[in-house]
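Take this structure, written in structure tokens, and hold onto it; I'll ask about it next.
Left out: one protein chain. Kept in place: all the others.
Presenting chain A:
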Amino acid sequence: MAKVSVLNVAVLENPSPFHSPFRFEISFECSEALADDLEWKIIYVGSAESEEFDQILDSVLVGPVPAGRHMFVFQADAPNPSLIPETDAVGVTVVLITCTYHGQEFIRVGYYVNNEYPNPELRENPPPKPDFSQLQRNILASNPRVTRFHINWDNNTDRLEAIENHGPALGCGFPLSCTPIKGLGLPGCIPGLLPENSMDCI
């Protein structure tokens, strides 16, 4: 059972100019005091096409975490525009918040992000080279896509952890286009964890 469950992620200052930092207010609940810190990351997906354009905007350790409900604000600088393909600067992309414990990712919250020019003129005739200072970032805060992974919360390093460690690695560059319904889900990413109770389906 997951020791940490994320209760809410509030997107602060949304919409905001492209260059302003991301701010997420994260509240989570911890059922047992954690021995080590949680690591939170904000990943900005520069291009849906390839994970090579993913930018880790920031990563913080959060701790100590006793049992209880906690909250913190995770602030990270805006993505570096120079790392974003020009063709992907305007339009819909994704920002991910992930949390890992002992290097195992157990939750991934994804938001669709729409970057557009608020100025109608610019919207009609976008400059050939994107003008990031004019872009507005709008996070679709009402519709987070949450994927949870089962990890080993205890210290004893067994087989499970080894398997799970692959999970985030595989999932990092998740294909946005893959399943529109499941959105940011990671189909097939952790096949070993899918329950096998299909025996009585006759």
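Everything below uses one rule, namely that a contact is a pair of C-beta atoms (placed from the backbone, for glycine too) under 8 Å apart; a residue touches a chain by one contact, two chains touch by 3 or more; residues count from 1.
As a convention for this text, contacts and distances are computed from a predicted model.
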item: Listed names "Protein HIRA", "Very long-chain specific acyl-CoA dehydrogenase, mitochondrial", "BRCA1-associated ATM activator 1-like" or "SUMO-activating enzyme subunit 1", matching UniProt entry of the absent chain; value: "Protein HIRA"
item: Listed residues A:G63, A:P85, A:G103 or A:P127, member touching the removed chain; value: A:G63
item: Absent chain, residues of chain A that touch it; value: 1-2, 5-10, 23, 25, 27-32, 37, 58-75, 109, 144-148, 150, 185, 193-197, 199-202
